[in-house]
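Apart from one protein chain that is not included, each protein chain of the complex appears where it belongs.
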Amino acid sequence: MTKVAVVGANGYSGEELCAILARHPHVQIAAVTSRQHAGKAVGEILPRLAGWPSVSGLTFSDSSLETILQCGAEFIFLALPHGLAREFAAPLVEAGRKIIDLSADFRLRDAEIYKEFYGEDHGAGHLLAEAVYGIPELHRAEIAGARLVASAGCYPTSILLPLVPLLKAGLIQGSTIIASSASGVSGAGRKAETSLLYAECNESLRAYGLPKHRHLSEIEQELSLAAGEKVAITFVPHLAPMNRGIHSTIFASPEEGVTRKDVEACWKEAYDNEPFVRLTAALPDVKNVNGTNFCDIAVREDDRTGRLIILSAEDNLVKGAAGQAVQNFNLMAGLPETAALL
Amino acid sequence: MTKVAVVGANGYSGEELCAILARHPHVQIAAVTSRQHAGKAVGEILPRLAGWPSVSGLTFSDSSLETILQCGAEFIFLALPHGLAREFAAPLVEAGRKIIDLSADFRLRDAEIYKEFYGEDHGAGHLLAEAVYGIPELHRAEIAGARLVASAGCYPTSILLPLVPLLKAGLIQGSTIIASSASGVSGAGRKAETSLLYAECNESLRAYGLPKHRHLSEIEQELSLAAGEKVAITFVPHLAPMNRGIHSTIFASPEEGVTRKDVEACWKEAYDNEPFVRLTAALPDVKNVNGTNFCDIAVREDDRTGRLIILSAEDNLVKGAAGQAVQNFNLMAGLPETAALL
Amino acid sequence: MTKVAVVGANGYSGEELCAILARHPHVQIAAVTSRQHAGKAVGEILPRLAGWPSVSGLTFSDSSLETILQCGAEFIFLALPHGLAREFAAPLVEAGRKIIDLSADFRLRDAEIYKEFYGEDHGAGHLLAEAVYGIPELHRAEIAGARLVASAGCYPTSILLPLVPLLKAGLIQGSTIIASSASGVSGAGRKAETSLLYAECNESLRAYGLPKHRHLSEIEQELSLAAGEKVAITFVPHLAPMNRGIHSTIFASPEEGVTRKDVEACWKEAYDNEPFVRLTAALPDVKNVNGTNFCDIAVREDDRTGRLIILSAEDNLVKGAAGQAVQNFNLMAGLPETAALL
Partner (left out) sequence: MTKVAVVGANGYSGEELCAILARHPHVQIAAVTSRQHAGKAVGEILPRLAGWPSVSGLTFSDSSLETILQCGAEFIFLALPHGLAREFAAPLVEAGRKIIDLSADFRLRDAEIYKEFYGEDHGAGHLLAEAVYGIPELHRAEIAGARLVASAGCYPTSILLPLVPLLKAGLIQGSTIIASSASGVSGAGRKAETSLLYAECNESLRAYGLPKHRHLSEIEQELSLAAGEKVAITFVPHLAPMNRGIHSTIFASPEEGVTRKDVEACWKEAYDNEPFVRLTAALPDVKNVNGTNFCDIAVREDDRTGRLIILSAEDNLVKGAAGQAVQNFNLMAGLPETAALL
């Protein structure tokens, strides 16, 4: 059994992470921490987790470094807000722990871009060089050997999984990419804000974060890497009245002569052996991926304008957060990649 | 009091239409028809409408031409499926009635395009020339004098209201337009289909009708008319888990030098005196328009790619169907345009 | 035109009240106040209300007594939290204004019971004697002549409308009454609390406030008044995943020999001329009353146990709050009772 700790377990991603780890056959949860709930039983604060043998008996620890270092965990999941995660990562890495960070703190290679998008100095920039961007389908080998994995964001995963193979293969024109995504409300976090109240989000649909949502920075970093040149895209996120799920509709012009079949063949080659990417015959629907670590992708041709319409769906809390974090962890720990996920 | 009839009152648009007419100060409902429910009280079949003085006492008539002609109504609302509406329109127009058709049957000027998108011959093509496309903000004068108004579709209204003034003024490049829209489930009609069940649509988000949704035909007709040249766009509709509301996110490249301010100034000029188009400071949200005849519009600039992001929201059953039909009717009947709507 | 003011217009009830008053043919809104938003345009803070001629041009006033007294309004709606409303009511009544209070502050005749249920001294107890409990169907004459009307609560209205006539007529046994109600989330108010977030309320159903919800006090006061003796009931409210609507399922044993027909006959006599109470053939459903001032009621017999099952549905923000307040106001101002409501 591999010992792990979850730091910041009472947000939506942290709770989902605990739920997945609770059924992981090779994991022992050594500690779950929460500044706010230290000393209380996990099953009391997160009643959904009560009754799971491996988690419900636990008591929230405080979130001090000492506590985390002494709990015996070799792997530490950080489910903290950006800005806070990096304060934990550096000393934990130095102390020999392996980190799976669910925040945005280590997803960018360039501290300047971090400052541009997050509005503050990074402060632990020396770790950016070694941190690995955590989408196993794109960086499996580096993840397996990393000390610090920056598990990818929810919107980015839904956009990168379909696009990266196409850019690598030179099938689409990077400058034409437009992504229109919609997320369930859990994506906004468990924050007591009026705009996230039930009666403000139900029977509601709205764009937000225009024109420069923070996730754009990591999306473009990985797209540019795949394309071998700077790629800038237009990205519009929306809030949709559902608990979970991200749906992305992506528009791109193909390179000359490229058709839907070429796209599908490219994906087939890239993902045929991937356990968590499904090429669907029907159009993706978040209801088919919610509660799972799958990302569904499909493509259609708009003959009239020559554009490709690429669609994807994932659970923002699973493949978009906690499930992907566990998938990364499985790789880092040498466990079966699908453990607790399939 | 102006006498009106509603043919096909038991779908979502027909029901909403009755609800609006029930509070119209200058209207007497002479007949509501339903093939399926003829002989039954309106308030029994549509319990939401029970207790409204001007409608709940009514009994559904059969939908025969004789009945409609004899009920004394000067204005006839057709809330029927496409294909069926045109069978009623021709004889009613010939008999001197004025028609507000909520279906797609008379929205296209070209019977060939009808056939292309609807898969059948039109059959009443001689009326296409005189039918007026029913968005008052775009065709007010013709509507006022028309015998047959083809009240515009839900998606088209949400896309045309923001785009037509911009194309007329030459502010955006027609060939770059991409519209990604989401509709509440009432937009699919009151049809007993598995895919529309609650448990198939809740916690679900999915694109559909790709790549050539029927509404594309009327959208392009009106955009081309505004641009003075053929405009072809990419259009992706989505089904979102809400009863009502359409949200459209539209991408377009501006003509050289055109900025967000130019777009807003153009809209201000076009819509400053329009009672039902609101230029919003915040991003549009369907929750602010549901239950009303408003269409909210806004624009943002994506400096990084040079694109404009145009957003709109409306209630698919009101400004997208029944409310717009009443607005058209008010114009045709010489009544205050906002009667029963504000 | 009668001049009115709305104090505390930015909660859900206050916003709904403004929406109804905006279409009231005999009302001029002299002021809307908000401590938080004073100086800002109503249409900016409440974008749903933008574009309505009679309200969107208004600017929120501060909520000081001076402002309210000087705005020229004869009738003042108080849409404030309990405890705060009574601080405004006394001086306004003394200054000759007529008050429609949407809070719980003046619904109880007995300051001791107020203290028991609300946990604090009343502080304006001298007004309790003259305040009239604001359900027009039960206290129409007193409301018409009152200076201070305590518009009834949402749960109470849904329970009292079906039960009061039955207790008055001696058809049911008061001691057997059990009410199980469910409310949409807007009933909890526009409060930034974690438990009211979308992702906490969607796909959720839960009881709360057991066993002594505050509304129980006014329910029992009015039931006892109707029965002519003290009536104590069991009441369980639930939070259901919808924006609006209250559904109450009420269990009661009939007096010897009383049947469903007797109940329906009693209601028919009590409510046949009431514009806002509908005896429905089918079982009530909140979807049929949402957005309206109707309360739907029905009854079934459980032959096997001898109990009556009484069901009701209303919109918690309309008949349960703002609509009822306007109905009360219409009576107090000598206007048609259904103005702006039908």
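When the chains are written out, they are named A, B and C in that same order, and each has its own residue count from 1.
Just so we're on the same page, a contact is a pair of C-beta atoms (placed from the backbone, for glycine too) under 8 Å apart; a residue touches a chain by one contact, two chains touch by 3 or more.
None of these values were measured; they are calculated from a predicted model.
Within the whole complex, the absent chain has one touching residue among B:Ser34, B:Gln221, B:Asn243 or B:Thr292, and that is B:Asn243. Remark: the omitted chain is touched by one listed residue; of B:Ala90, B:Leu196, B:Ala232 or B:Leu335 this is B:Leu196.
Only one residue from C:Gly51, C:Gly245 or C:Gly323 touches the chain missing from this view: C:Gly245.
The hidden chain makes contact, of the residues C:Glu44, C:Glu142, C:Glu264 or C:Asp285, with C:Asp285. In the full complex, the hidden chain is touched by chain C at residues 175, 178, 180, 182, 184, 200, 202-208, 210-212, 232-234, 236, 238, 240-245, 247, 249, 251, 283-287, 290, 300-305, 307, 309, 311, 313. Where chain A meets the omitted chain, the residues involved are 23, 44, 47-48, 50-53, 203, 275-276, 278, 280-282, 285, 287-289, 291-292, 294, 296, 342.
Although one chain is hidden here, its contacts on chain B can still be listed: residues 12, 184-186, 190-194, 196-203, 241-243.
Following the convention adopted for this analysis, only the chains that are shown with their structure count from here on.
Centroid distances built from C-alpha atoms place A farthest away from chain C. With centres set at the average Cα position, the gap from chain A to chain B is 39 Å.
Measuring from the averaged C-alpha position of chain A to that of chain C gives a distance of 45 Å. In chain A, the residues that reach two or more other chains under the touch definition are 184, 200, 202-203, 241-243.
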